[in-house]
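One protein chain is absent from this view; the other protein chains keep their places.
Order as written gives the chain letters A and B; numbering starts at 1 within each chain.
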Amino acid sequence: MDLTRRKILAIGSGTFALASLTGLPAFANQTEEAIAALTGGAEIGEGVITIDAPEIAENGNTVPISVDAPGAAQVTLYADGNPLPAVATFTFGPLSASRSASTRIRLAGTQNVIAIAKMEDGTFQKAQANVKVTIGGCGG
Amino acid sequence: MATGVKPRVKVPKSAAAGDTITIKTLISHKMESGQRKDDDGNVIPRSIINRFTADFNGQNVIDVTLEPAISTNPYFQFEAVVPESGEFTFTWYDDDGDVYETTKKISVS
């Protein structure tokens, strides 16, 4: 039991050190690649869509996220510090009212949550929020 | 079938034609991410809800692709316009091939 715990701690701090050295969340490049694949390298605008997330999440297991993307046909969410950056893709149908949605997501640590919207005119828009994930008090 | 899967949805019972209504959905599901290991160090295989759809009288409201980063007991809130009275159909697709469906009627005046 103790050994396992130590191992986990060692692995955890190793990842953290690497992330701090590069100054980027651990999986940021994967996220950039995923976004490039989604947009086909097209230019991404900012300022049209918004993302709402807590500045500090009490528990990374359940972090409430809302995205409001007027004029979007589809919104994809990424978490750039997760081992798998993709989070969800919302495709809005003909009976969707606002192009907005809320959900609850898992964040492996402090990182950016990024929304990329494919607009109805085929252009792309982006919004980003940084969420600090704290370590729980009792046993994490 | 994954054990103990149970959906909940919240839809207003009535609305005026063309109104924007808020819909909330939740389904009990462990959303095993495929990233965890058991005590022996073996990866616990991924088992998640991978898609969720909401339709009204056969027309789509929202279609969501879920990845393992969606929390246990997946929750969604979104908005719909209802042109007439009818029925919402909510469908969740499990990795194991199971499909969970629930419906909710709304009367539109």
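Basically, a residue touches a chain if its C-beta (ideal position, glycine included) is under 8 Å from a C-beta of that chain, and two chains touch if they have at least 3 such contacts.
Here is the rule we use: contacts and distances are computed from a predicted model.
A chain of this complex does not appear here, and its UniProt-recorded name among "SoxAX cytochrome complex subunit A", "Nitrogen fixation NifU-like protein", "Quaternary amine transport ATP-binding protein" or "Carbohydrate ABC transporter permease" is "SoxAX cytochrome complex subunit A".
Contact between subunit B and the unshown chain involves residues 4, 6, 8, 10, 20, 22, 24, 26-28, 30, 71-73, 75, 79, 81.
Across the interface with the omitted chain, subunit A contributes residues 52, 54, 56-59, 61-64, 66, 68, 70, 97-98, 100, 134-139.
Definition applied: only the chains that are shown with their structure count from here on.
Per-chain CA centroids place subunit A at a distance of 20 Å from subunit B.
For subunit B in complex with subunit A, the touching residues are 20-21, 33, 35, 39, 54-56, 59-72, 74-83. Per the touch definition, subunit A reaches subunit B in the complex via residues 4, 61-63, 66, 79, 82-84, 86-98, 100-107.
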